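Apart from one protein chain that is not included, each protein chain of the complex appears where it belongs.
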Amino acid sequence: MTLNDLSQIKETELFARKKIVLRCCMAAGCMSSNSQGVKEQLEKAVIDAGLQNEIEVRGVGCMKLCCEGPLVQADPQESLFIKVTPESAPSIIASLNGGKPDVNQSDPHAAFFAKQLSIVLANSGVVDPERIESYITADGYRALHEVLTENTPKETIEIMVNSGLRGRGGAGFPTGLKWGTVAKSPGTKKYVICNADEGDPGAFMDRSVLESDPHSVLEGMAIAAYAVGADQGFIYVRAEYPLAISRLQIAIKQAKIMGLLGSGIFETPFHFNVDLRIGAGAFVCGEETALMMSVEGKRGTPRPRPPFPAESGLFDCPTLLNNVETFANVPAIYRNGAEWFAGIGTERSKGTKVFALAGKIKNTGLIEVPMGTPLRTIVEEMGGGAPDGGKIKAVQTGGPSGGCIPAQHLDTPVDYESLGKLGSIMGSGGMIVMDDSTRMVDVARFFMEFCMDESCGKCIPCRTGTVQMHNLLDKILKRKATARDLAKLEDLCDMVRNTSLCGLGQTAPNPTMSTLRFFRNEYEELLQPDTLGTDRNAS
Amino acid sequence: MTAISNIEEKPVVKPVASGHASGDKRFKILEVHMKKHQFKHDALIEVLHKAQELFGYLEDDLLLFISSKLKLPPSRVYGVATFYHFFTLKPKGEHTCVVCMGTACYVKGADKLIEAVQDKLKIKAGETTADNKVSLLTARCIGACGIAPAVVYDGAVTPRQTPESTLEQINKWGQA
Amino acid sequence: MERLKIATVWLGGCAGCHMSFLDLDEFLIDLAGKVELVYSPVIDVKEYPEGVDVCLIEGAVCNADNLEILHKIRARTKVLVSFGDCAVTGNVPAMRNQFGLGNADNVLQRAYIENAQFNPVKPKADGIVPTLLERVQPVHEVVQVEYFLPGCPPPADRIKALLVQVLEGKTPKLEGPQLKFG
Partner (left out) sequence: MAAKTLTIDGKQISAEEGETILQAATEAGVKIPTLCHLEGVYDVGACRLCLVEVKGTPKLLPACTLKVAEGMEVSTDTERLRKYRRMTLELLFAERNHVCAVCVANGHCELQALAYELGMDHVRYDYIFPRWEVDNTHRLFGMDHNRCVLCGRCVRSCWHIEGAGTKNVSGRGARSKIITDLNQPWGNSESCTECGKCAMSCPTGALFRKGSTVAESERDRTKLEFIVNAREKKQWNA
């Protein structure tokens, strides 16, 4: 494979391209509403109308507005058909010939789409995720070529540092710094791992990226591997995402056949292989040390850091761990330059962030916005506010590790620091909107139950503390608790947060603490008077 | 205190050198899969996935077979198999109803779906009906938040469920 | 100086803590000069009096009677001391909690029916036999407790150490092995 080969593939693809491309969403959301049947009927309708030479029906990845699926979009006319049924296929085809379609349509220029800025999702809903040629046509693997042939690993890392990209998995650690540490760690064997164990309930960005554009992740991993000096990569993906797994398998196979993975990539000495590892239902495996235990085929229990994975990780070798969205950003950064990327976003949070918008909101689906976009823009303009005349009460970010941001703080810009100040975190990008019918103590208990069930059991504060905190929240909800119990709960939150071994335990109290901070009255309304008698030395 | 010995007695079946004493072909397929992974210890989870795919669940005999082939102590295999929720050591019902309990589904009433099924079938989440017809399970977010609340009926993700639509599906299975 | 009004009470326990109290031996004579024992299983007073300064509570909270008197004690006493492991942790009486809901009935079944040599019958005379609680609790889960004196039973010297400090009006400070359970 050479640069020339890439260009030829692109030319061939463009030459064969038909006048109209009818994009049909084949991501998990729309597929659950029978988009497979829609696609088949569209293909049949094209043949029935004798338009095989005019129209191509293409299965693509996520088109973002999941609540209105199945989605079909015509390119270049851009009309966006929503809630498409297989029966309506002939009508859609007819409309492309000037007829009036008998299908609901949505405005592709509405705020939901217009306010987005796509870097990670640029190919999502455009390329066919099951054909590597489709990715190459969108200039895929050019960045890898450029890096391998024009940059030293050191320069590659410098570009990453200059871009200002920070880890999209939650904590926001500077990616370039991480790469640099792994590169500098002594050792001949190094690994690159892509964390695709998207465990936060309410988050589905990574699933969409893997289903819609798997090659961007592979290309990102390959560039990272070159930069840090690794020759083996693993993608650790949840078993709950069968479609993402199968698309990744196809992508890896195609990349190997084309020589974009394997040995001597682009006729350089660089060789790199990627294997899939399928998770088996353990949220804690999203924690990096637990994830590595799981890749090694063991119980996914975390271990104390230091040593950090960058020094001693998988099989005790230096290991680079980044999440799906981080890797998906990589090819675009090398294609367009670090300055381009650093020009997007805020002072300390660069680029864009993908969010999965869900909950009590009109438009649910995927959005990608520049860092620093106010929450209000996302929730009210793009999301369209609460459905059925409800009032938005809070936005939950960061899943079980995050917090609830109350409506009065909707003008907060979305970046790592601002969300942190409100006691929440960016997290991986789940954004659940809650309206005034949501009881916040109930939400806190829901997340605590989650953490209790997902605790690995290794360290005492997390294993037993989450049980006690859950019981206290339950007691409060059942109107059996007193102010003394609430004090106990707060004390435990502080202790579990500070003493737990890994991120799961350390952040398990976050939803409780943030709801206590902004919605304390909801807790206090449920408390009973204390009957224990005088409290002489409250402990 | 009085000793409560309520541990089940389990028969120990010794695996034989190649294949399995029972002659069940699936053991052979599993062994080929292990060979593909060069019987490496770190392939344990992949092997358990395959075993569950072949047998439906992981019984002791099967775990023992895996442990002897991968040369891992049985306690390690059992420890891993019980750590991950995806693996099940008991047979599942003929049909499975997996209610997603992710946050988005929860705030849109997934708990009501579970309650409805629990009331109807008189089983709790994680259990199977006495006639082995239906297993009720919960999932920690299947990533279909845009179409919440979602339920997976026998592997098919179904969007925007209500207690009524869920019970309708359960009733269909009851008649089959 | 007026003598401190002291009470001791025996809830769900084996009386071992009270035995240990009697092991205070000659210190009991000192004590008698400093305190007035106003309520105790070892003296004949039927009603828990008002205005008690210190009450040592032996035993876990097991039945309706325990609960009732405990609330009375709390209302009429300045300083409560959980006296021994049963009061502090629930200890042996609380082991029936392990058997979950309905354990109270099972306990009676086991004691009065299965183990009976003669006349197997469950005690159930209303108003005479107190109802067992569903869950045995340590004292501090029911009322506020000031000080804790663990031990099964707490040895006499440990009881003495605590009492001396309480009598002097100090906050008792027990440390190290003096806090040993069991």
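Going in written order, the chains are labelled A, B and C, and every chain counts its residues from 1.
The criterion applied here is as follows: a contact is a pair of C-beta atoms (placed from the backbone, for glycine too) under 8 Å apart; a residue touches a chain by one contact, two chains touch by 3 or more.
Everything numeric here is computed off the predicted structure, so don't read it as measured data.
> Omitted chain: which shown chains does it touch?
Counting the whole assembly, the omitted chain is in touch with A, B, C.
> Using the definition of touch stated at the top, determine which of A:K39, A:R142, A:H215 or A:R299 touches the missing chain.
A:R299
> Thinking of the whole complex, not just what is shown, which of C:M19, C:A32, C:A75 or C:M95 touches the missing chain?
In the full complex, the listed residue that touches the missing chain is C:M95.
> Touching residues of chain C against the unshown chain: what are they?
82, 85, 88-92, 94-95, 97-100, 138, 140-141, 145, 148-150, 152, 174-182
> Pick out the residues on chain B that sit against the missing chain.
Residues touching the hidden chain, for chain B, are 1, 3-7, 9-10, 12, 60, 63-64, 72-79, 82-83.
> What chain A residues would touch the chain not displayed?
These residues of chain A touch the chain that is not shown: 282, 299, 303-304, 306, 452-461, 463-468, 471, 488, 491-492, 495, 498-501, 539.
Basically, only the chains that are shown with their structure count from here on.
> From the mean C-alpha coordinate of chain B to that of chain C, what's the distance rounded to whole Å?
Chain centroid spacing, chain B to chain C, equals 50 Å.
> In angstrom, rounded to a whole number, how far apart do the mean CA points of chain A and chain C lie?
The separation of the two C-alpha centroids amounts to 58 Å.
> Which residue numbers or ranges of chain A touch two or more of the other chains?
none
> What are the residue numbers in chain C that touch two or more other chains?
Not one residue in chain C touches at least two other chains.
> Please name which positions on chain A make contact with chain B in the complex.
Touch residues, chain A against chain B: 28-29, 31-33, 66-67, 69, 198-204, 207, 239-241, 277-283, 294-300, 356, 358-360, 364-366, 396, 399, 430, 432, 434, 438, 443, 446-447, 450, 453-454, 456.
> Which part of chain C faces chain A closely enough to touch in the complex?
Touch list, chain C to chain A: 74-75, 142-144, 146, 171.
> Quick check on the complex: what are the chain A residues that touch chain C?
Residue positions touching the partner: 532-537.
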